[in-house]
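Supplied in structure tokens, the structure appears directly below.
All protein chains but one are shown in place.
This part shows chain A:
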Amino acid sequence: MPEHTPADHRTMIEISRVTRSYGAFKALDDASLTIREGEFFSLLGPSGCGKTTLLRMIAGFDNPTSGTIAVDGQPMDGIPANRRPTNMVFQSYAIFPHLNVEQNVAYGLKRLRLGAAEEKRRVEEALAQVSLTGLGKRGATELSGGQRQRVALARALVMRPKVLLLDEPLSALDKKLREQMQVELRRLQQAVGITFILVTHDQYEALAMSDRIAVMFGGRIAQVASPKEIYQRPVNRQVADFLGGMNFVKAEIVEENGASLVVDTLGFGRVRTDKPAAFVRNGKAATLGIRPERLRVLWDDAKAKFEVAGRVVERHYFGEITHLIVEIPGLENPLSVTETNDFGADDIPVGAPIRLAYDPDALVAMAD
């Protein structure tokens, strides 16, 4: 676990065995999850995997068919959305069109009867947090997409919730603004210390912002771990594939003990790797994965302790990197390799013989 994970903090959200069925179809299937106080947690998965369903049940807009959700130790069964200590930033932002920015942000405060001065102070503070100072009198219909997103954020933050829920808050923004907002959102979360739960289908967004990520497929949670762990040690091929390119190599288990695995492969020979925590043996067959950037081109006479040799069959140029497709004798699929262009990978001719160095630690074993 990386050190910035607030691992020592107490549990903020406890999701136990939650299922949400629509008739025979399970939008969410027996999901269990613990989210810690002050954590930036992401729900990552392809469209339709049940991310929004889970988020809406935490917010109280929907109820589990079975299972329970507890927020800060309190079971949420039967508690409606307006009495939960959570606030949401909607995918559509849901800015009240008949109110101006200030009135939007103050909407939830009105019920708290703080007094005009205190209310104004909190609104100003929230607007400052999202860099909207001075736009308080703007009409809701006179805002850009990025500004709307900030108003939605301020309106939720001003309530000082225990948990802030964000449903794809950045997906409507263009690429540049989105990247800028990722940084800002992460900074804001660290400043206010509130637990954030972010729903996204963008793996880079999840990797860049989160303390921990839950990867979901078809209503099930496949893996919960830190971004690094998820990227480097995916529990199965589906997770590996969803988080960027991965080469898969057929392997056969020859030895398995507490912490390590020894497998035989055709291209990489006999390899000893760490056994992932979630590894469940399924016969003798297994799969080894290696990320394209963990294979390095060996130039001229350079030697490496671990290397494979093959032939370049395709080359794709991407500016700062080059993407090579390399055939290795014995492997049924060619390997993808990404190499930076500082040494001239963009000039390697197609058809040339090539040697690739790798680190056995970069080989991750997955149950088949």
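Everything below uses one rule, namely that contacts are C-beta pairs under 8 Å (C-beta built on N, C-alpha and C of every residue); 3 or more make two chains touch, one makes a residue touch a chain; residues count from 1.
Operating definition for what follows: contacts and distances are computed from a predicted model.
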Protein name (UniProt record) of the chain left out of view, among "Acetyl-coenzyme A carboxylase carboxyl transferase subunit beta", "Urease accessory protein UreE", "Acyl-CoA dehydrogenase" or "ABC-type spermidine/putrescine transport system permease subunit II": "ABC-type spermidine/putrescine transport system permease subunit II"
Contacting the left-out chain in the complete assembly, out of A:P80, A:G134 or A:P329: A:P80
Hidden partner chain, touching residue among A:V71, A:L127 or A:A140: A:A140
Which residue of A:A70, A:A172 or A:L298 touches the chain not shown here: A:A172
Chain A residues touching the omitted chain (full complex): 59-61, 80-83, 86-88, 90-98, 107-108, 111-112, 140-141, 145, 148-149, 155-156, 159, 172-173
